[in-house]
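Note that one protein chain of the assembly has been removed; the remaining protein chains are unaltered in position.
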Amino acid sequence: MESLIQNILNALQWGSFYSLIALGYCLVYGVLSLINFAHGDIFMAGAYFAFFGATFLLGKTGVIPPGMPGWAVLALTIPISMILTSALGVTLERVAYRPLRRKGAHKLYVVITALMCGLVLENGNLALFGASRKNFPTLVPQIVYSLGGVSVTNLKVAVILVAVLSFLFLHYVVGKTKIGMAMQAISYDRFAVPLMGIPTDTVIVFTFVLGSSFAALAGVLFAMSYPVLDPFMGALIGWKAFIAAVVGGIGSIRGAFAGGFLLGFVEIMVVAFFPSTFRDLIAFSILLLILSLKPTGLFGVARRTKI
Amino acid sequence: MRRCIVPLVTVSLLGLILAASVTDAINFYWQSVLMFMGINIILSTSLNLVNGNMGEFSCGHAGFMAVGAYVSSVLAVALFAPGGFLGGPYLPGYLTVFAFPLLLLAGGLAAAVTGLLVALPSFKTRGDYLAIITIAASYIIKSTIENVGAVGGARGFMGMAKITSAMTEVWNIPWMMLWVFAAVVFTLVVIRRYVSSTFGKGVDAVRQDEIAAEIMSVDTDRVKLVTFMLSSGLAGIAGGLFAFVLGYINPGSFTIIKSTEAMVMVYLGGMGSISGAALSAVAFTLLMEVLRPMQVGKWVIIPMMLILLMQFRPEGFFGHRELTDIFPGLRRLLGREESGK
Partner (left out) sequence: MALLDVVNLTRDFGGLRAVCEFETRFEGRELLGLIGPNGAGKTTVFNVVSGFYAPSAGEILFQGKSTAGLKPHKVTALGIARTFQNIRLWFDLSVLDNIRVSQYYHLEYGLWDCFLRTERYKRREAAIAANAHEILEALNLAEYAGELPKNLPYGLQRRVEIARALSVKPKLLMLDEPAAGLSSADVDDLIKLIGWIHKEFDLAIWMIEHQMDVVMKLCTRIQVIDFGQTIADGTPLEIQANPDVIKAYLGDDAI
């Protein structure tokens, strides 16, 4: 019983990362119908930006004197990482995706470009900073609460809370605000929207800012939970989060959130009952099964083709 | 007379390569580059069927390659290798010379059946979903192999060298070079015949307007299924060759990176063009060798090239055109009829 609750807690934490990344996939897909394959690597970049930010602020680079308290470093690291990562995401959109969109290129070309941008980020990182793994510094001491055999850390609670709050925030932004409405409108008909006086490019940039900053948030939290960084950390988790988003019903915020947690649960539960090498095998098989039973995903809506 | 040009050129090319290998006119390094070039041609032209002609986005070509590689090498080692695995050998070593193509085909068949299993659920879903399903499938395949201890699990599988040496005992020629060459010719002939038939033109129709294709009597499900199986089956053959050329395989050889390589080749050459896909496989193999000193840097440069290509010539260097469309003289030389294109 206790181990079950423990596993559920772990699954919630693990699923939170997937959810945060899946939300980014979902936002971009929802607005542009573009699978932004570079998103996993944007998450990786977020973790690295956080690493460089934190080591800088801790005074390890020697530019500023050491001695800043850990919580202050964290409080500064998060926005730094979010801003830099957003800048990266927007750069990709400006440099790689937008020119293609302007030319009216086929969607496939944009998807390939996204995939290649991801490779450039991964290998560029590897070439620049080398293969040695980076250890993320401890910023806030871990506190372990024990509740009747179940142990909870402050970090775990924070991760889950952040994921839930991010979801609520995005749900509000997309559903209730003016810019969110504009995002929905673009996804519905990208050609009619500019005629209504909505600045399409601004809305798309905003979408990338949102998606990237939540990936950065996931990156910071991931780096704090599993403090070893390597350039390919984003690739696998990114692919998986993408699949989670699809299983949830890509394009739906609720779907991405639920899909992320579903994948987290499946993975943790598989590891709890089977050898850990079976994790990918069983998790992906279950996801494929769900997709073949419900092709549009859990919350997705089928779009009808008109003839 | 003109009908003979292609076979003649092919046979003399093979003779030249074999002679050069036997006499050490090309050293071992260049021999292996040539063999990988051949394997890449098969990977690229077969993926081109799905990603180019059919216009889908399959990201899991390496998975099918893995199936072919494991099936053909495990079969070969079980049947012919002396000692160890499954208590063999069951068949004398000299038979390998004849059995090898069958082993490759068995690998290809297994990969095609896997392709069938992957393609079936994807028909219910819409376009982008094939990308996810193939990614997931390639993870499932890799993970399955890792969990089967009998074929070495994550440590990998070896013993293929015994088979190749059994062949050289019969007759000392560079056998693998011969097989790779034969498989490349086989692949190109099969694909060319497929896409030039009315049956295969159905694939282009599906890409351009699936609804119109279905309503104009094309059995779209069958077309998609056959094309996907053909593509994955050929990838399986490439996998089998890969295993025997290398002599050692492990699940780590068949990751997303391998699939990405195949995609890069397709998109460099131009979607839907056989000659484009084949030539870009040649160029890609050479490029990888030239950039080898850069180590990881090459995986920055190659994606950058593709990004630039997408910006300025997104249809690839050939873009749905064949070599014969670009050089009409070549078509006349080969005596091919106007395909109406």
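A and B are the chain letters, set down in written order, and residue numbers restart from 1 in every chain.
In this text, a contact is a pair of C-beta atoms (placed from the backbone, for glycine too) under 8 Å apart; a residue touches a chain by one contact, two chains touch by 3 or more.
Here the structure is a predicted model, which is why all the values come from computation and not from measurement.
A.B. asks: Can you work out which residue in B:F100, B:Y194 or B:F318 touches the chain that's missing from view?
C.D. replies: The one listed residue touching the chain not shown is B:Y194.
A.B. asks: Which candidate, B:A213, B:A243 or B:I302, sits in contact with the chain we can't see?
C.D. replies: In the full complex, the listed residue that touches the missing chain is B:A213.
A.B. asks: Can you list where chain B touches the absent chain?
C.D. replies: 190, 193-194, 197-202, 204-205, 208-209, 211-221, 226, 320, 338, 340-341
The working rule: only the chains that are shown with their structure count from here on.
A.B. asks: Centre to centre, by mean C-alpha position, how many angstrom separate chain A and chain B?
C.D. replies: From the centre of chain A to the centre of chain B is 34 Å.
A.B. asks: Tell me, which parts of chain A touch chain B in their complex?
C.D. replies: 33, 35, 96, 99-100, 105-106, 108-113, 115-117, 119-120, 122-124, 126-127, 235, 239, 242-243, 246, 250, 275, 277-281, 284-285, 287-288, 291-292, 295-296, 302-303, 305, 307
A.B. asks: For chain B, which residues count as touching chain A in their complex?
C.D. replies: The contact residues of chain B facing chain A are 55, 57, 120-121, 124-126, 128-129, 131-133, 135-137, 139-140, 142-144, 146-147, 154, 211, 256, 260, 263, 267, 296-297, 299-300, 302-304, 306-307, 310-311, 314.
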